[in-house]
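FYI, not all chains are in this one, though none of them got moved.
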Amino acid sequence: MKLGKVIGNVVSTKKEGNITGLKILVVSYLDENLTDTKKTAACIDTMSAGEGDIVLLCSSSSARMTKMTKNVASDNTIVGIVDSVSSGNIYTYKKN
Amino acid sequence: MKLGKVIGNVVSTKKEGNITGLKILVVSYLDENLTDTKKTAACIDTMSAGEGDIVLLCSSSSARMTKMTKNVASDNTIVGIVDSVSSGNIYTYKKN
Amino acid sequence: MKLGKVIGNVVSTKKEGNITGLKILVVSYLDENLTDTKKTAACIDTMSAGEGDIVLLCSSSSARMTKMTKNVASDNTIVGIVDSVSSGNIYTYKKN
């Protein structure tokens, strides 16, 4: 998975691939310092994530391994909301 | 998925992989400001998208998760036409 | 899919993954101006493509969605020969 930060929202009324009704968020990938890389993806949200949340992104066919995305045209799914990231005893991120 | 902008059209009369009859569009990937990245893909269009449309692109095996692309040699399918992209209360894109 | 230009040929007599007998071509990816990017892949050819041809490349599991590559260890298959690429009314490529 990749760590990403939710930065926006996509509205698309004409859709194929069983994604009608699913929320699509714009997520920016984070680097090793959890800084925004400015590279983004449009991801199906299974977690009711909000803007600013740090999330776990799952890509490829594994993006379909949730109840909400089974048989769905998702190649990148938000599969978790991150509480914290730590390195040794140091927290590099802690959700408020 | 990725956000892309339709910029062209591919004609190919000799094709394999059950893609005969399907429309193939040239799509340019967009960055976080929805600016053209100059990186392109040739995508199967399931949405009757037109040049200039901002679209949702679905890759890998998930590109086959539409009725039109089931069992088809597509690794990148247009699965939605984008109406708007917003960040907070600000629209970064709104379809005319 | 990606657009590529056939630039060479690979001979390999010791092969696994059911690719014995299949032709493997070296293909260079093209950018948005259909210029050679100098990035290459070795692709299974299902189309009897020749050097100089502009082709459609299909990757990932979708590379196995042709009769010739079913159950074959191909992650990148030539699935079409391109006749033309156009943007608006302008042809950026037209096969001779």
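List of remarks:
Chains: A, B and C, in written order; residue numbering restarts at 1 for each.
Definition applied: a residue touches a chain if its C-beta (ideal position, glycine included) is under 8 Å from a C-beta of that chain, and two chains touch if they have at least 3 such contacts.
It should be emphasised that the depicted structure is a prediction, and the values quoted were computed from it without experimental measurement.
This structure file defines a homomeric complex of 5 copies, of which 3 are shown in place.
The working rule: only the chains that are shown with their structure count from here on.
Contact topology of the protein chains: linear, an open path with no closing contact. Distance from per-chain Cα centroids to the pooled protein Cα centroid is smallest for B.
With centres taken as mean Cα positions, chain B sits 20 Å from chain A. Put simply, the C-alpha centre of chain A and that of chain C have 32 angstrom between them.
Of all residues in chain C, those touching 2 or more other chains are 60-61, listed in ascending order. Within the complex formed with chain B, the chain C residues making contact are 1-3, 31-32, 46-47, 56, 58-63, 65-68, 77, 79-88, 92. Taken in their complex, chain B has these residues touching chain C: 7-19, 24, 26, 28, 38-44, 51, 59-61, 63-64, 71-76.
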